[in-house]
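With one protein chain removed, the remaining protein chains of the complex are shown where they sit.
== chain A ==
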Amino acid sequence: MGFFLEVLIGGLLAGVLYSLVALGFVLIFKASGVFNFAQGAMVLTAALALVRTLDIAQKEWHWPFWLALVAGFLFAAFVMAIIAWASERLVLRKLVNQEGIILFMATIGMTFFIEGLAQTVFGADVYPLNIGLPKEPIFILESVFDGGILVNELDIWAAVIAGLLVAGLALFFQRTRIGRALRAVADDHAAAQSVGIPLNQIWFIVWLVAGLVALAAGAVWGSKLGVQFSLTLLALKALPVLILGGFTSVPGAIIGGLIIGAGEKLAEVFLGPMMGGGIEIWFAYVLALLFLLVRPQGLFGERIIERV
């Protein structure tokens, strides 16, 4: 029982980490109907900008840690703003009113460009990232289970960060003027434009917010693995989360992450040995597809009814 709980908790916490990446996808899809394949590349770029600034500020300019950290986050946010601006100005604006698949293909192209540019500018090495998050393992319920239940402090912090992000985004969407404009654009581009909502500005803002979410994901994953190219592959971990949670729901990204995380870990540990192991990657997709059979729009996705 103790081991089952340990795997379950580990899976839930891993799922939160996937949700951090999935959130960025949801934001852009929600506001523009674009499935931004470049979200993983944005996570990598944000993390690289953060870690390289942190390194240079500390080692070459001898700044204190907190100042270097602030500079690192500010610079990474600035890089995300440039990507948001360039995406809107050079790609999205030219493709307004095109089919969703055209926009999707454009983001695939952007992925390769952003990945290549980020590695050229910031380097392709592995950069250890320390932003002050604790990384030590802790053991809970030691009196109940032999050896206790292992939980990693970094994963708990990731859950806290994800919770804060969701709360912040919910407030942003529901309570601010820009948030309401974003929702209007998401519902109908043309109608939003006709009542004076500046579409280009809104797209820039939503890409910027997605970039900042990518920065949060990059900071947490970078602390866990070191900042390296494989961060861009996290997009693949977020896909089943999106399928399950729905492409337009912020809470869906979190709940989807929890279900996928727990499901894939339990499957790997308890079913994997019977099937030769290494099943968790495809099992996550199987789990998501099973949910789709029941709810095609995902758990929290909007049900789209089109008149024909």
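We take it that a residue touches a chain if its C-beta (ideal position, glycine included) is under 8 Å from a C-beta of that chain, and two chains touch if they have at least 3 such contacts; residues count from 1.
Everything below uses one rule, namely that contacts and distances are computed from a predicted model.
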Just to verify: the chain that's not displayed, which of "Integral membrane protein", "Succinate dehydrogenase iron-sulfur subunit", "Glutamyl-tRNA(Gln) amidotransferase subunit A" or "Branched-chain amino acid ABC transporter substrate-binding protein" does UniProt list as its protein name? "Branched-chain amino acid ABC transporter substrate-binding protein"
Taking the entire complex into account, which one of A:I140, A:A184, A:L225 or A:L292 touches the absent chain? A:L225
Touch as defined at the start, partner being the missing chain; which of A:A14, A:A158 or A:A214 qualifies? A:A14
Which chain A residues touch the hidden chain? 3, 6-7, 10-11, 14, 115-116, 119, 124-128, 130, 135, 137, 147, 150, 152, 224-226, 228-231, 233-234, 237, 264-265, 268-269, 272-273, 276-278, 280-281
